[in-house]
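I'd like to ask you about the structure that follows.
One protein chain omitted, others in place.
Naming follows writing order (A and B), and every chain is counted from residue 1.
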Amino acid sequence: MRKQIKTWAVLGLAAALTASMAGCASSQSGSSETAAPQDPGKAQTAETTKTEGSEAPAAALEGEIEIVTNGNEETFNAVNEILNNFMAENPGVTISYTTQGSDYEQLMKARMASNDLPDIFATHGWSVARYSEYLTPLNDQPWYGSIEESFMNNIANDEGQIFVLPLNMDIGGLLYNKTLLEELNAEIPKTWDQLLEICEMGKAKGYTGVFIAGKDSRQPASLLDVSAQTFISVRKDADYPSQLLDGTFDWNNWAPLSQFLLDLKTKGYLNPDCVTCDPIDVAPRMSENKVLFVITSSMDLIRQAAELNPDAKYGLAPVPSLGEGYENVFAGGEREAYGIWKDTKHMDICSAVLEYLARPENVKKVCEASGKRSALKDINPDLGEIAEDYKTYADIRICPVFDRAYLPSGMWSTMRTIGSSLIAEEMTVEESVKTMETDYNTLREQQ
Amino acid sequence: MKQKSRKGISIDILYLPAVILLTVFVVYPLLSGVQISFTNWNGYSSTYKYIGFANYKKIFHDKMFYTALKNTVIYGVGSTTLQTIIGISYALLLQKRFPGQTLARVIIYLPAMIASLIMGYISYFLVQYNHGAINDIMIALGKEPVDWMANGERAVWIIVVINALQFVGKTMIVMIAGLQGIPDSYNEAASIDGAAYLQRLRYITLPLLLPAITTSVVLNLIGGLKLFGIILATTSGGPGYSSHSLSTLINYLYFQNQNAGYSSSVGLFLFLIIMILGTIVRNFLEKKAEGIS
Partner (left out) sequence: MKQKKNLKWIKTLAALLIIALHICPFYIMINISLKEMSDRSSRWIPAFKPYFQNYVNAMNTGNLGNAILNTWIIVFFSVMIVVVVGAMAAYPLSRHITRRNQIILTFIVGVMMVPQLSILVPLYKEMVALKGINHIWGIVLVSATFHLPLSIYMFTNFIKTIPSDLDEAAMIDGCSRFQAFFRIILPCLKSTTVSVIILTGVGIWNDYQFQLYFLQKPALRTITLAITTFFTDSRQDMGAAAAAAFIVVLPPVLLYICLQKYFVQGAMDSAVK
């Protein structure tokens, strides 16, 4: 019996061995082919064989490029479709297009450290502060003129140079539940005080005032980031932005914002699991029609909640202000934006791809798939219900995303820590201010 | 005795491939890490400054570091203790045949086959506040639901339990193997002498299990001190930074806080801790085991 088992085991192992040898042989040839651009010698052989086969005209684009993004599924699919069309029109070009989700920033940092970047990559709002060192200036591109003027300050550096093609933009503001506001007989809040009042009314009925999925600390940070627009950026009484930029900002002025977040928590306006809820759960919870507000820049939540429950109707409003006479604004920055690596071996293909992406019908496709506004002029995508809200607030100013515009790169993680610690009540307002100040100074040093 | 090979080449060359691999893929990067720890590098830029021992000095008055250090010790020692106690109990229960024994062994070991990141995600479905499986039971029993992971200290202990339960099967198997190595005659002799079960356990079984315990404690300790996946999947180090281990802190400092230099120095610190704790425990247990045999 024992012996038999052994024989079978040996036979099985041998079979597995041969099978995987075969599998390996094919896979290895596969991988060396796809990796061709890293090895100039091999790339050439691959190219010559291709030209012979396809009889492409001499001027046609040839080669393989890598494009990487952290876009969500809808955006990814839309862009992927466009890139497939591009490849159909340019048979000599192969594009490998991937999305890396929440690991994207880590991966890109490792790749920057090794100067081994994708030919084209998404810059998620950091084209200037973080990536510009590795990007090609794109002011000479044919689509340069069609970028919305008001949007330029998001993507241009001090010299007015831009490094990305922005497709659509994130709008940060206040999501409110239309049905519940009606039920509470409340207006859309224009000031933070009004918002807190409505939260109090909702609390009596068992509704969550403001929803945060804080297991991912990006969520509380995003709330701080959006709220900072009216708490700090657009104050009529002080010029905090330029103080933040030149380093003279008194960090005690941050305290009201931390206090606001802490108040939401201590007054019981947040969802009870605000610290531990996973972002995967935001739309389902919104669809239960018990959430009054979400302060966020993910407008897609409106659509996702409606898909799960058609009766969950949410609308978009500007960020509430500090009081009468203060300005309401939206926060806005590029969402899907692509830049070209300065050391790419296929500059011709890369600029052709961006040019193709920038065609109005393609930009429209991306905007409609993601439900986000266009960053280029005269696109007029059909954004469904949210288009009404955009129209209503057409006169409201869209200000650049707070941390990207006024804080050194790396502060986002500090905002994540303090936001998450505040709602967990593991940090006092003073400590949060201190942490912001310390990290701000350290990170300014690095630059 | 015959320490040298008879024919020219020493057999020592047999370990050459291993040493080369380890040098290229572990030692060299580790040394580069040491170099990075003396800089203020942000982790991606091509420019940085050497700042001497500043990163090491910072370690000693960094609240976040102390929290992570404390948690790392809890993760390591806590889950090792739990795993050893539960593992031995399971092994004692499941060493002899009875209906259900095989199935129990299989089920207990199963989670150890799963990536801890995935196990973390599965656990999240249990400890979640809204619709979490445990809270559904609480509600069914008429109690208030609890937001399990909202309190940092509790979250740390819940992670310890999750980790221990995931890998308790490994400990159990090692212990079963150890138990099977103990000749029946020992226990029979003792039971004829009238020794009660607990006494036999204390004076015969456990001492003879020591070699098995040593192996599993050392491996579990190293695993627990390096704990990463489960934390990432259940709390991501939160709330705030209260459930970070040194591993997740390194990750956070490097990739999010853009403090690669400081992250490297914390990494080296973690290496030292594991090295020291691992060696101490191993020597201690091995001495004890030698004392017995």
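We adopt the following convention: a residue touches a chain if its C-beta (ideal position, glycine included) is under 8 Å from a C-beta of that chain, and two chains touch if they have at least 3 such contacts.
None of these values were measured; they are calculated from a predicted model.
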Answer key for B:152, B:211 or B:224 versus the chain not shown reads B:211
Out of A:84, A:102 or A:380, the sole contact with the unshown chain comes from A:102
From B:45, B:116 or B:205, the answer for touching the chain not displayed is B:116
Filtering A:283, A:302, A:316 or A:349 for touch with the omitted chain leaves A:283
Contacts from subunit A to the absent chain lie at residues 16, 20, 23-24, 27-28, 30-32, 34-35, 38-39, 66, 68, 70-73, 76, 96, 98-103, 107, 110, 113-116, 216, 218, 279-284, 287-288, 304, 308-309
Had the left-out chain been drawn, it would touch subunit B at residues 1-3, 5-7, 10-12, 14-15, 17-19, 21-22, 24-30, 32-33, 36, 43, 90, 93-94, 98-119, 121-123, 125-126, 131-133, 136-137, 165, 173-174, 176-178, 180-181, 211-212, 215-216, 222, 226, 228-229, 233, 246-247, 250-251, 254, 260, 264, 266-268, 270-271, 274-275, 278
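Heads up, the rule we're going with is that only the chains that are shown with their structure count from here on.
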Whole-angstrom distance, CA centroid of subunit A to CA centroid of subunit B, is 35
Per the touch rule above, subunit B residues touching subunit A in the complex are 40, 42-46, 48, 124, 127-130, 145, 147-152, 235-236, 238-242, 251-252, 254-259
Within the complex, subunit B is touched by subunit A residues 105-106, 108-110, 112-113, 115, 130, 133, 214-217, 271-273, 275-278, 281, 285, 409-410, 412-414, 416-418, 420-424, 426-427, 439, 442-443, 445-446
